[in-house]
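After the C-alpha cells below, expect a handful of questions from me.
Removed from the display is one protein chain of the complex; every other protein chain stays in position.
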Amino acid sequence: MVKQTKKEFRKRDFFYLIPLWGLSLIVPDADDLYSYRSKEFRKREFYYLGAVLVLPLIWPDPHFHHLMVLAGIYAILALGLSLFLGYAGQISLGHAAFFGIGAYTTAILTTRYAFPTIVAFWASALTAAAAAFLIGKPILKLKGYFLALATLGFGEIFLVIVRETQTLTGGVIGIFGIPWFSLAGFSFDTYLKQYYLTWGVVLGLFIFSKNLVRSKLGRAFLAVAGSEDAARSVGIDVAQVKTGVFVLSAAFAGFAGSLFACIMSTANPEAFGLGFSTLIVMMVILGGMGNLYGPIFGSILLTCLIDILGRYQEWSLPIYGVILILLLIFFPDGIGTRLGIRLIYLVGYWAKKKKRDAGKL
Amino acid sequence: MVAWSSIPQLLSSGTTLGAIYALVALGFVTITRASQIINFAQGEFVMLGGVVTFFLLKGLNLPYALAALIAVMIVIVIGFLLQVTVIYPLRKASVLILIIATLGASIFLSNTSALVFGTLPKALPPFSGEQPLRMWGITVVSQSIWVLGTTFLLLIVLFLLSHRTPLGKAMEATSTDPLGADLLGISRNFMVFLAFGVSAGIGACAGILITPIFFTSYNSGTLLALKGFIAAVLGGWGKNSGAILGGFALGIIESLSVAFIPSGYKDGVAFAVLLLILYFRPKGILGSPFIDSRRW
Partner (left out) sequence: MPLLIIKEITKKYDGVRALDRVSLEVERGTIKGLMGPNGAGKSTLFHLISGIEKPDSGKIYFKGKEMTFLEPHEISALGVGRTFQTVQTLGNMTVVENIMTGMHLRLKGGLISSGLWLPWIKKAEKEALNEAKEILDRFGLLGRWKSPASQLPLGKQKLLELGRALAMKSELILLDEPASGLTPVEIQQLSETICQLKKEGITLFIVEHHMGMVVEIADEVAVLDNGKLIADGPPDAVRKDSKVIEAYMKGKRVDA
C-alpha cells in the first residue's frame, strides 16, 4: 500500500516541478551581474516571461495562486526598494510604512469616496511618493545605522498615527470592505485573475526599472553607492539622486500597497510594521543586490518560505528568526540564484509531501 | 487642553521611566563602543529579565532575590550566546547585514519567549510592598525609589569595573582605540563577547526593575529597545554619560508630553525626538566621539 502511494506522489510531483526546474536553469547566477546588462541576455528574459505567464496554468492549485499573488505584490515592493538599497546603496527599515500609506490611501478612497480602483491605484503611489519626499529631504543626509534608525523611526510614527486617527483610518481595527480591483468593468475577483494583474504590474515596473538602470540615471544611482565624492566630481547632485530614488521606491511601495488592499479587502496597521520592513529588506538581500531579478526572486522565495513556516503555527516566528540569521551568515551576497531556485524546488517538494501525509492531496 | 497640574506627577514618573531608558541606552552603548555594532536585540534582554524572573518566582517558587539573580545570569548567558552564534560569524559583514541579523535575533528571542513563557503580560511584585508613598504632593510608587537607587548603584559598579579592573580597562581601551588595543594583545572578539554579556546583564536588571511598575510581555522588548537607542542618540551617541543623560531626558520628555497631546501618541514622541535630533544635532546633547563632523 505504501509503495503504491509513493509512486503516485512522485509522478504528480514531476509534473508540478518541471516549470520550477526549468526556471532554475535559466535564472542568472550571481556572477552574471554584468552580462545581464547586455543584449545577449534578451533570450533568457523571454523564457522568464513565458514561465511567469504559464506558471499558474500548469499548477492550478488556488492556494498556490494566492501565494503567487502575494509574491507579486511583495516583488513590486522589493523591486522599488532594491533601487534604493541595491543600486543606490542606502538603507531603509521603514518601507512598510509607504506600503501602508498606499494601502490606506486606496482603502479610504474606495470605501469612503467611491473612487474607482484604478484612480486609487495611482493616487496611492502619489501619496506614498509625497510622504517620501517630505521626510527624505532631512533624513537622507544620514548614513548607515543612523539612516536605518531614522527610517525605522518614520515607520513607527506612521503606525502610531494610523492607530490614533480613528476617524480616518479606523484605528487599530482598520478598514473593511475594500472592493476588488477593477478595470473598465472587468473585476479581478479570483486568485487567478489577481495573479495576472499583479504580475502584469510587476512586469511593467520591471521594464521601467530596467530601462532606468540602463540609462544615465542608473549609473548615477550606482555612482552614489560607489563613491559620493566621485559622483559629485562628475556633476551628480548626490542629495537629489538619493531623494529621487527614495521617492521612486516609495511610489512602487504605494502601488504594491494599493493592490494589497484590493486583494485582502481590508487594511489594518498590524501588517505594516518593522517586521514587514525587515522582511522586504531580506527579500532584496537574499535575491542578490545590484540586479533587478534579485528582488523578484527573493520575494518569491521568502513568500514560499513564510507559507511553509505557517504550518508550524506558534513555532513559525522563532524558526523564521533563526532562518533569517542563517541565511545572512551563509548567503550575504544573496543566494546564487541557481542554488536558490533549487532550494525552492526542494522546499516545494517537501511541502507537498507534508500535505500528502496529512491526507490533503 | 494642557493639564498643568499633572506636571509634577508626570515628572516623577518620567524620571523613573528615564532610569530604565538610561539602562537600556547604556546597554546599547556598551556594545557599540566595543564593536561598532548596534544590537537590535537589546530590548529582548530587558524583556527576558522580567519574564524569566517571573517564571522562576511563580513557576518554580524560588525566593524573589534568588530568582532575580538567576534570571540575570541566564540572560547574560543568552547575551554571550548571541555574540557567539550571530555576531561573531558576521564580524566582517556590512552594516546592513548586521542590522537585519540582530533584528532576526530579536524576532527569535521575543517569539521563543512567547512560546516558552506564554503571551500573557507578566507583573512582578514590587520589591518593598504595595503602598505608594506620598511626597510633596505627588504619589510615588515605592518601586520607583528602587529603580532610581538600583540604577545609580549599577552605574557606580560599572564605573568601578571599567576603570579599576584589568578586564574593564581592556574594554575601555578597545572602545577608545580598537587598533591600539589590538596591538597590545587585547582580543577584540573577546571584548565584544564580554560587552554582550555586560549589556545583557544591564538589560536584565532594567527588566526586573521595571516589571513591577509596567507589565512585561514577550513583545515589550522591541519598543523599549528603540526608545533606549533614541535616548542614547539624544544624549550623545557613544558616550556612557550621554546614554544616561539621554535616558532621563527622554523619559521626562515622553512623560511630560502626555500633558500636551493625546496619550495615544506617546510612543510617537520618542520617534519624533529621534527625527528632530538626527536632523538638527546628530551628535546629541553631549556630543559624540563617533560622528565625523565633516560628513554631517
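To keep things simple, chains are lettered A and B as they appear, and every chain counts its residues starting from 1.
Following the convention adopted for this analysis, contacts are C-beta pairs under 8 Å (C-beta built on N, C-alpha and C of every residue); 3 or more make two chains touch, one makes a residue touch a chain.
Quick caveat: nothing in here was measured; it's all calculated off a predicted structure.
Thinking of the complex as a whole, which visible chains are touched by the chain that is not shown?
A
Given that one chain is not shown, which residue among A:I161, A:L192 or A:L222 touches it?
Looking across A:I161, A:L192 or A:L222, the contact with the absent chain belongs to A:L222.
Which candidate, A:G155, A:G170, A:P269 or A:G290, sits in contact with the chain we can't see?
A:G290
Of A:H63, A:R214 or A:K354, which residue touches the hidden chain?
Hidden-chain contact among the options goes to A:R214.
Of the residues A:L67, A:I178, A:L248 or A:L302, which one touches the chain left out of the display?
Per the contact definition at the top, the residue touching the missing chain is A:L248.
State which residues belonging to subunit A touch the missing partner chain.
On the subunit A side, contact with the omitted chain comes from 33-35, 37-38, 208-209, 211-212, 214-220, 222-223, 225-227, 229-238, 244, 248, 290.
The working rule: only the chains that are shown with their structure count from here on.
In whole angstrom, what separates the CA-based centres of subunit A and subunit B?
33
Going by the contact rule at the top, pick out the subunit B residues touching subunit A in the complex.
Residue positions touching the partner: 38, 85-86, 89-90, 93-97, 99-101, 103-109, 111-112, 114-115, 222, 226, 229-230, 233, 262, 264-265, 267-268, 271-272, 274-275, 278-279, 282, 295-296.
Along subunit A, where are the residues that touch subunit B in the complex?
By the definition above, subunit A touches subunit B via 85, 91, 93, 135, 138-139, 141-146, 148-150, 152-154, 156-157, 160-161, 163-164, 274-275, 278, 281-282, 285, 314-315, 317-318, 320-322, 324-325, 328-329, 332.
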